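One chain of protein is taken out of this complex; the other chains stay put.
Up next, subunit A:
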Amino acid sequence: MAAVQDGQMELDAEKETKPEVLSDGTSNLSGSTASGTPLTAGGDPTQEDQQTLIAVLQFLKRNKLSDSVEILRREAGLGDQEDSQTLEGSGGGKGDGGGGDANSLLSRVSIPSAAAPQNTPTPATIKRADEQLDVSVVLSAYSQQGDPSLYQVYYTGLKNFIESVLDCHRAELSQLFYPLFVHMYLELVYNNHESKAKAFFEKFGGDQECYYQDDLRILCGLTKKEHLKGNEALLDFRTSRFVLRISRDSYQLLKRHLQERHNNQIWNIIQEHLYIDIFDGMPRSKSQIDSLSGSFAGEARREVNKVKVFHGLLKEPEIEVPLDDEDDEAENEEGKPKKKKTKKDSVGSKSKKQDPNAPQQNRIPLPELKDSDKLDKVMYMKECTKRIRLNPENLPSICFYSFLNAYQGLTAVDFTDDSSLLAGGFADSTVRVWSVTPKKLRKVKSATELNLIDKESDDVLERIMDEKTASELKILYGHGGPVYGLSFSPDRNYLLSSSEDGTVRLWSLQTFTCLVGYKGHNYPVWDTHFSPFGYYFVSGGHDRVARLWATDHYQPLRIFAGHLADVTCTRFHPNSNYVATGSTDRTIRLWDVLNGNCVRIFTGHKGPIHSLAFSPNGKFLASGSTDGRVLLWDIGHGLMIGELKGHTDTIYALKFSRDGEILASGSMDNTVRLWDSIKAFDDVETDDFTAATGHVPLPDNSQELLLGTYHSKSTPVTHLHFTRRNLLLAAGAYTSQ
């Protein structure tokens, strides 16, 4: 290396210009040179302090505080020669370094001089050294990584290198372009080099991948440091590390090149802002990389996805099915005990022993079953026997509920599990509840009337209901902004709604009034979801966190923080132990309810995620976003196992059929598409071996998996729901254009 050949002066220069915040990794280049060198200054404990002192000295000099300069020199033990020697050293070093290529080891010192080939320490260069060693530069966390005008040179150098490598490595190393580009650009903006930043962007912005265009558009408008400070997502991006997955061979190539050419600017940026997750295996192809990239902060580290997730289902409680039901008797003429057994087996867990993938029954406290819940369960099991078995030849029928005259105001829809009630949230802040069965909606009588009824009669539960105001539609007023999320409770007693006004409201479906307003997010709450067992619910909003609440606590029980941008979609896992959140930063995170940890990060979408669906067996997750793709994830192994292409616009609705055979997706392009999920999950082999590399080869079989496309008449599909008998219900607002 050039540094070793040069003399002591150069070593001094090298030492003094190393900023404090240099991370350990970079010392591999300069550590070897500095190790055997005695410090020229006397009594200075560390190199950083030395440098800080010199910087402070120069600052004082510049402000003409000569007395302070003298005092400081005396006390710190720095002599006049010290200054000039170090400066000369830097000058000499500059001269030597400048002779070589621009990316020399010493270009950190004072880069304008490095750009000029032959240089002698002139006052001008000394002055530039002053600027370089300015106090703010030294002490700032985001230190100057080199002269801004040379950033283009560094980037081009890297580009040339990557173009020259073997094809198999090129795709992987090209992943470096985007994070390096953004970090270099942000650094230029942060250090107030506006024009250079603009020039840098213009030159290299067009080269980036197409799926980063949205981010680039935002960056393009950001040219001042003050603006950067107001943008939280980008601030987080600067401080967090962009994760890249590169195979060992490609990484060795890169490392060798950067160290060889003394390209330590790029190397430093890599060390500081990128996290390279090295895996042993074949380098990935471009399509494999593209399928997993696109998120705001790169891909997910493999260790993150290694935590054990209990994705199995909780055991169904043992409930006896009453045998005195006529239609069941008519169905099955065989012996009654046999009938009883088949009913339980079809719904509950087949084996008596614990599923190793299922969480403990009491891992999180769940509410006990009330009598009414038990009756519900009985009804549920009866309906299950009448369920249609779906398969590619036997597609579900779809009933479409259109909201007419909504004037583009329908923002959220939900169905109860037994499909008897339908709720719509609107931009005018109302929530409307319809009954889709012939049974009308009744609310409980007022207190004065309740006093008059006979409390001992058998049908007291009917009598408390007010027949006079029974109607098909009930409107709930209370929110102060558009209602973006709706969720019915599993026992049909409550309805949750989340709105732009920052609150989540709990409405009673017995009295049709608001019971509680949960204030926690101070920003729009984009989605909310009840736990499948009731009592808990989760909400996610613009403040980039998801909160877990219990209906009887006014403050959240858990706050799931980690996303870099707003949380747009929240769903509970069927066993209620995990919560999935999709976000505008294009990642999906799975959180553990027990301790609030993030147990999985899934990257791969190229746009904000707007819909999530867990498969009924709890093993898989499907997600849809604005890029029109549905991605399938294996939760246990933490891998992407499928990609369904076909939609051309945002997918707002995703639902698995009751037994998980068919996945239905509805989108803004006015279509409902049905996909064969059994085939999609069978096709991919996932085991611990293949999961070690962090990615699985994906078959491109969207067309085979697509079972049917159904167009509606200019009605985007907002919500999908499979009834207990596997009839698909779809809901959307008719837009007249």
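Note that contacts are C-beta pairs under 8 Å (C-beta built on N, C-alpha and C of every residue); 3 or more make two chains touch, one makes a residue touch a chain; residues count from 1.
To be clear about the criterion, contacts and distances are computed from a predicted model.
According to UniProt, the chain absent from the figure is "Transcription initiation factor TFIID subunit 6", selected among "Phospholipid-transporting ATPase", "ER membrane protein complex subunit 8", "Histone RNA hairpin-binding protein Histone stem-loop-binding protein" or "Transcription initiation factor TFIID subunit 6".
In the complete assembly, the contact with the undisplayed chain comes from A:566, out of A:147, A:566, A:585 or A:627. Remark: the omitted chain is touched by one listed residue; of A:59, A:237, A:296 or A:652 this is A:652.
Here one chain is not drawn; of A:153, A:235, A:384 or A:436, the residue touching it is A:436. Of A:54, A:292, A:358 or A:410, it is A:410 that touches the chain left out of the display. Residues 163, 170-171, 174, 177, 198, 201-202, 205-210, 213, 216-218, 220-224, 227, 230-231, 286, 394-411, 422, 424, 426-427, 432, 434, 436, 473, 481-482, 484, 500, 523-524, 526, 542, 566, 568, 584, 608, 610, 626, 650, 652, 668, 672, 707-708, 710-714, 716, 718, 730, 733 of subunit A touch the missing chain (whole complex, contact as defined above).
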